[in-house]
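Reviewing the structure listed below.
Here we show just some of the chains, and they stay where they sit in the whole.
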């Protein structure tokens, strides 16, 4: 595979701005080669009227949507700004509300379904707070955010209906061990 | 009966498939009848089969015996449902063989690690593009009912275990009761034993019991016509 294709696929997957030096290192190339290839890619996108563009700031680059497409993305956001939540999202939110602080794998043990994208979207929407637990950047717990409490109109979690009773339900505390052995 | 070395297997259908392959047979009704004894022998000699799987193995054994009794005694009348079970087992095993082969291909594809990566949602996007939570209308009672509904659908693991255990014991007990019944009598025919059967499972269980008693040299079986009734007789000690 060509170096250009490699760079664009890395930029797609990485998302955040990435240092040219980091790209150079992972691809085993000179930084100058990377810089030139990135410029060539961006010129190609422009010429082919692609929906992509590469932002360059100092020694960082990032693959983003072309500015001319901003309107479509804004429209999409308006569609995403639903006033109600899907049943799956409500389910996750209810687990977090009644059993916080709780880790992702605990939530998944209770639901029996992967929850990563729902949790990401709840965090992005500011409905739950993600708190780093151990400092290794890999274990987090989730809790209801202040704005969620505001939307729900409660001052503390204890004000949720049947909080004392539901938060102690044994099914919310499944044994971690009996699970994931596929 | 000769013993056969088997690879690790992933359940009754896998065991059945491996027996067919080791005997160099194709997946047909006749082959299935031929490996029925080997299947049961393997099952009985393998006492560390996990309990949760025991019922599944017994279930497949029961279907195999139904098939075998049909092969030995074509005069036996089968209900439509029983006939279906025989056809089913053959078809299911064919499907299983196909998907087992594909499973290995898929495993190979995953091992090549040609993963495709996607971007996390809204990563690196400007705040103005992110969804706005202030539009949201959620009531605390919505959360309460969502949680209650979820808790309702989570099965109680203890109850599940009990259910599996009960199913296994039911089959095992049936076999045991029948063996005792047979041992009390010195002479009988297969048709007599199954005359009052309540369901198709009982033919199968009877067959299983007789087979085992013959193997343990408690009984002999004689068949006068090729596909006629079977006369079962107790072997008298010291004879």
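Going by the order they are written in, the chains are A and B; count residues from 1 in each one.
The rule is simple: contacts are C-beta pairs under 8 Å (C-beta built on N, C-alpha and C of every residue); 3 or more make two chains touch, one makes a residue touch a chain.
If you're wondering where the values come from, they're calculated on a predicted model, not measured in any experiment.
Although just one copy of each chain is shown, the whole complex contains the chain kinds in the amounts A x2, B x1.
Methods note: only the chains that are shown with their structure count from here on.
Centres computed as Cα averages put subunit A at a distance of 43 Å from subunit B.
Taken in their complex, subunit A has these residues touching subunit B: 9, 12-17, 62, 64, 73-74, 77, 80-85, 87, 90-91, 93-95, 97-98, 110-112, 117, 120-121, 124-127, 147-148, 151-154, 159-162, 166, 169, 171-172, 178. The touching residues of subunit B, counted against subunit A in their complex, run 117-125, 128-144, 146-151, 154, 157.
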